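For reference, the structure discussed in these notes is given below.
A single protein chain has been omitted from the complex, and every remaining protein chain is retained in its original position.
Each chain carries a letter (A and B) given by its place in the written order, and its residues are counted from 1.
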Amino acid sequence: MAQVLCRVLCELGKHPRGCCLQGPGAGSPQDPDPVRKDSPISVQEEPGYGPQGPPLLLLGPSRSGKSGLLFMAAVLAAEEGAGPVIFLSRDPLQKVPGTGRTARDPLTLKQIRFLYPATPEELLRQLSSLHLASPSPSFLLLDGLERYLPPCSGPAEGAHISALLLDAASHLRCGLVVSAVPPADGTEGPFMAVERYFPTRCQLYPEMTTDVEETAAAYNIAFSNYLPEWILHVQEDGKLKIFPIKAQRPADT
Amino acid sequence: NAVDLGAVLEQFSLVFCRLKFIFGPMALHALDLVDLRSVLHITSPCGRSTYQVTGSSGKTYTCYKSCHYCSCPAFIFSVLRKNDSMLCKHILAVYLSQAMGACQELSVSDQQMCDILLAKDG
């Protein structure tokens, strides 16, 4: 699992009394017993991947808070100090997503390099040149992959970008998180190919619930094959809140 | 060194039957690529590497090292769209060439590696 994202969720859901929310167990997607309540999050070394674990694909509708989550992950990764963090997006972030938590050290933010390739070709060139970067990046994030896959593109384009992302992350031995809005209908087209390269996924999907503030939208968070354990609230001002489903008690950020 | 050759070929027969069973006609095409030493392993000083396979038509296709990807049309069609197979003949040829030590080797600069990874068909 992308450990960083788990840590992000933990950060968001930290109970004021100091108990950490348990993240999902560090097993493979096919693990029949995904939730091990007794095991804290641990960094797991998997072959071929860096210490962050396998690449993760974060899927959810637009404005479901993916950018915020990704940004928070970037901050946490930068705090690790293992190397620069590359944040790729087609469009520059309008504002810093309101996770409410800023980095302890402002210099940490300088460790995050924001790159905004405008076209798929530029994105590919960025990815194929990552090995030139010095010092070597420690984390790679891509926000809004769907913006590089217009409807006219096909599985070939989706596969190429996805494969190059994996290739870069494998060479750099760094973590990789990609966020995207899945297509509304069908599986044809570029997205079908993308999913083949990212077996580890986290999905946000809308939650229909009554006990929610009117100004917020709610989304379930589910890792691959798992039942949703948390609900993410995205407020109008972009603030994110996370609630465990079972506990039914809101936790402040 | 007829005895050696015979023993090596004997092993080949056994292995090839398994390959053929699992991969079907693709095994034949892949072996043909191996025969012709069509697989090129390209390395750069920073350690990033990739593969290029020269297809039967003369076109070169790029296969990445860390995941199954090939720029050939058969990969898009059979693997991605139809899920008939998990690799194309070029990727299989890469594996076979690795196993047999039949890869050609090429060293390029880090800068040249950027272009190669873009996988523009040659």
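In the analysis below, contacts are C-beta pairs under 8 Å (C-beta built on N, C-alpha and C of every residue); 3 or more make two chains touch, one makes a residue touch a chain.
In this section, contacts and distances are computed from a predicted model.
Comparing "Scaffold protein involved in DNA repair", "SKP1-like protein", "Checkpoint protein" or "Trafficking protein particle complex subunit" against the UniProt entry of the hidden chain yields the protein name "Scaffold protein involved in DNA repair".
Touching the chain that is not shown, out of A:Phe198, A:Trp230 or A:Phe243: A:Phe198 (per the contact rule at the top).
With the whole complex as reference, residues 1-2, 4-6, 8-22, 24, 27-29, 31-32, 34-38, 40, 54, 56-58, 60, 65-69, 79, 83-86, 95, 98-106, 122 of subunit B touch the missing chain.
On the side of subunit A, touch with the chain left out of the figure occurs at residues 30, 48, 54-55, 159, 163, 166, 196-199.
As a working rule, only the chains that are shown with their structure count from here on.
Listing the residues of subunit A that touch subunit B in their complex gives 48, 124-125, 127-129, 131-132, 154-156, 159-160, 163-164, 166-167, 170-171, 192-193, 196-197.
Every residue of subunit B that touches subunit A in the complex is listed here, in rising order: 44, 46-48, 50, 64-69, 71, 75-76, 80-81, 110-111, 113-115, 117-119.
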